[in-house]
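Yeah, one chain of the complex is gone here, protein chain that is, but the others are all in their spots.
Chain IDs A, B and C follow the sequence of writing; residue 1 opens each chain.
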Amino acid sequence: MSVVTLVIDGHDVAGQSGQSILSVAREHGIAIPTLCHLDGLSEVGACRLCMVEVRGARRPLAACVTEVQEHMEVTTTTDELTDYRRQIIELLFTERNHVCAVCIANRHCELQDLAKALGMTHFDLPALNPSAGVDASHERFGIDHNRCVLCTRCVRVCAEIEGAHTWDVRGRASEARVITDLGTPWGESPTCTSCGKCVQVCPTGALFEKGRAVAEGKERRPYVPFLVARNRRS
Amino acid sequence: MPEPDDAPARARHHEPVLPEGPVRATANVCHAAGCLSLGSDLVFDRLCERVEASGTDDVGVRRVGCLGLCAQGPLVKVPEHDRLYAKVPAEPDELDQLVEQFRSGTGGLVVSEDPFFARQVKVVLRHCGSVDPEEVEDYVAKGGYAALRRAVTEMTPEEVVAEVTESGLRGRGGAGYPTGLKWATVAKSGEGGHKYVVCNADEGDPGAFMDRSVLESCPQQVLEGMAIAAYAVGANEGYVYVRAEYPLTVRRLNSAIRQAERAGLLGTAIADTSFSFHLEVRIGAGAFVCGEETALLASIEGRRGTPRPRPPYPAAAGLFGEPTLINNVETFASISAIIERGGRWYAAIGANKSRGTKVFALAGAVERTGLIEVPMGLSLRQIVFEIGGGVPGGHRCKAVQTGGPSGGCIPEELLDMPVDYESLVSAGSIMGSGGMIVMDETTCMVDVARYFMDFCREESCSRCVPCRAGTVQMHRLLDRICSGLATRADLERLERLAAMVQRASLCGLGQGAPSTVFSTLRYFKDEYLAHIDHRTCPAGVCEMAPFEMAGSGR
Amino acid sequence: MTSATADAVGARGTPGVPAGPAHPSEDRRWRQVDVRIRRLGARPDGLIEVLHTLQQLFGYLDDDALAYVSEALGVPPSQVMGVATFYSFFVLKPQGAHTCVVCTGTACYLNGAKAILRALREALGVEVGGTTADASLSLLGARCLGACSQAPAVVLDGEVHGKVLAEEITALVASHA
Partner (left out) sequence: MAKPRLATIWLDGCSGCHMSFLDLDERLFDVFARAELVYGPLVDAKEFPEDVDVTLVEGAVSTEDDLRRVREVRAKTKILVSLGDCAVTANVPGMRNPLGPKAILETAYASGVTGASAAPSEWVPALLERVQPVHAVVPVDVYLPGCPPSADVIAEAIDQLLAGQLPDTAHLASFG
């Protein structure tokens, strides 16, 4: 591990070689929006919200999967990047049925927070309104696919931390859905340990604990700090 | 999909007729997919029967790969008389007459004088249509595997890389990355550990059948190129990743590998040296995105074909995490000629920064559709009008689409442009793998944009948001335009969304998805505006939808 | 063959050692599946190859088959399902006795594949990817069959029909359905 110095938004900062731009930026209090990223899990570079401009690069790069390099010059916010981020949030809101008003995660939702942070007041693109389905067969948990953003945090936390690999993604394109086992109802899953980590890491109200009312869903996330700590140690 | 793997549909085929003594004529019957679909296997069987029945001993009948002029199959070529016979019937009486023509060198067309062939320069396709794709001996007899023998016995790996570098060959899969540079990178990667050579034969562009034709016509040539590459970069294992939609290709590849191994040209101790190279075929399963190299590797590893962010590039960490060289079929098929005749010879063909030749699948509104190989730098006009014979039915050429779903439409007024990587990019398209679709004025360019967006939307791997959801919304906007329901604001929104998807998507599929929108907007914006402002489709393709919002009735 | 992961070839891949989980049924085709699995070293990277074998033998992939592969290759069930549904070549439902594949590649699209699909959908009363109620025929679309010279192309039970007209092919297909 060697120290790398670079410039982010005009600030001279230092990080370790092999560290991502995102990680170095956050250590220095520079905010970059993310959705699929979660400290402690592998990176997939899927939501594209953390795109930043790197001087000399032909296109914006995802900060979560781009390693810092000596003398790198990074800009985290430009009009263009903000426009892209807003469009991505808009695409997510219109892709499924995100109705904050009746959502268990209302006011504790990363998607909702991102929309607010990016100053979104409405969407021009039409809502696609698919019938994405709900699985409430599990004794303690449920999944409402209408609120899923396919960040795959649940898939990764289950495979990488819990080691059960109950979750994965089936299908592709707009038909893609997270599934348990062979698409088996969650409550009948032979591999699920009911540990609840998937529910804890879900950024929206897609995965929820039963018995909670609207806006009560996500206030406590005891596992998240644990995952962070685990990551720091390694 | 079209036929089961072992296609036993028709009974066992006749053995080729190969007379012992001197022959006056050899009927080379095309057995590539196009002609087979027109019944060339039946022609072959009947021809064998007729020749045997006639008692002559100076006429041979063989199966060969693609003869190029696919539009007019089934094709038979008689190389002794430089003649090609098109639309060959399977009627015994007519065949008897044809056999006489074969012997006397009459009828058909003279290959070297025909414009379809005269303009072509064959490097990749030099054995296509002359070797039996199912017999390794035939390939060896025509000089096959001499390049591999030479490389492993007379050259160091560094010399092989240097030769490829000097040739100026660039990846024929689309992006045009310098092949020599890629080989050198893989050669330097890893420290004596495992490395892989992978052939990307996942030809997914709709309207493209180059790789299929090459692999079905002369699979050994591709295997030889892979083996030379493996020697150059220090790999001992490799995979050919081929589409499941091409069962004949799979069959011929598997048979070619077995035959080459038996002949000591693949496997252990190649050409009696210590170099070994083991090859396996991996069959894709219908996912366009697997043409993207990291997705392809994931698929070979038995996983969902979702691309991953690069770096690390496969040259550093590829298949099973090991350094991996990935080139496409045509790139590998070019290698043996480069080693045989030298990088300098190859570099003398072509134009600008694009050296050598390129194979194209010419299709669409053109008289002579088929498989062609031309020197880089030939103009699109020469390809469409001189080789392709122009647009049929008294129509005029409106545009030429290259590069498949990540490419673009080049308008008629730019047809004098040379075909090379840089010119195509500056015109808003790409070289791509070699699909070339000619469009006439009965084609609506907005409809074409919608068609390709529909393709990209359905082929999105679903991982990244811009591609997964952005293509869906772009398709809706294009659909609105085609239906006459869009406003100018919709058009602006389309452009804004397209820019984001192009810049923010994770892999080439998403980044390339808006390219047809951009190129059609650049050259055919008037057609978009006609749909929006006047609710008319100039090409007469699109149907306008009623304006008023529908109530449910109740 | 892949010696990079040779260590992963466990007992199951070694000849002579009792192989694999119990077969889902008495069907003898499972033995062929086992042969294929053994030949691939019973490793996770053989998943797609084994799915091809299964579909070839059984015509489609059902839950029993997927669960069997999951256990035999040591791949989590959700991942097996993820792979089986990612690739459009794999089907999870029984197909019709006959198949009709309409090519929708660029050349075919421009030459009328859309009209052919519409006519077939109406005549058969099924959507693309669907099978008629009496299971006599499945209607499929294909990205590109590489038969661009014969555009528009339709493949009926493995036989390519080139330069087809909507009415013509509909009548022909209807006679199979």
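As a convention for this text, contacts are C-beta pairs under 8 Å (C-beta built on N, C-alpha and C of every residue); 3 or more make two chains touch, one makes a residue touch a chain.
What you see is a predicted model; the values in this text were computed from it and never measured.
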Of A:T34, A:N97, A:T166 or A:T184, the one touching the omitted chain in the full complex: A:N97
Selected residue (touches chain absent from view) among A:S42, A:T78, A:N129 or A:T193: A:N129
Candidates A:T66, A:N106 or A:T166 - the one touching the absent chain: A:N106
Positions on subunit A where the hidden chain makes contact: 93, 97, 99-103, 106-107, 109, 112, 115-116, 119-124, 126-127, 129-132, 146, 215
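Just so we're on the same page, only the chains that are shown with their structure count from here on.
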Where subunit A and subunit B are represented by their mean Cα positions, the distance between them in whole Å: 39
Centroid distance [mean C-alpha coordinates] between subunit C and subunit B, Å: 23
Of all residues in subunit C, the ones touching two or more other chains: 79, 82, 86
For subunit A, residues contacting two or more additional chains: 169, 171-172
Complex contact set, residues of subunit C against subunit B: 1-5, 44-49, 51-52, 56, 73, 75, 79, 82-83, 86-90, 99, 101, 104-107, 109-110, 140, 142-151, 153, 155, 158-160, 162
Interfacial residue positions of subunit A with respect to subunit C in the complex: 159, 165-172, 179-184, 191
Residue ranges of subunit A in contact with subunit B within the complex: 43-48, 51, 59-60, 62, 65-67, 80, 83-84, 87-88, 91-92, 94-95, 124-126, 128, 149-150, 169, 171-176
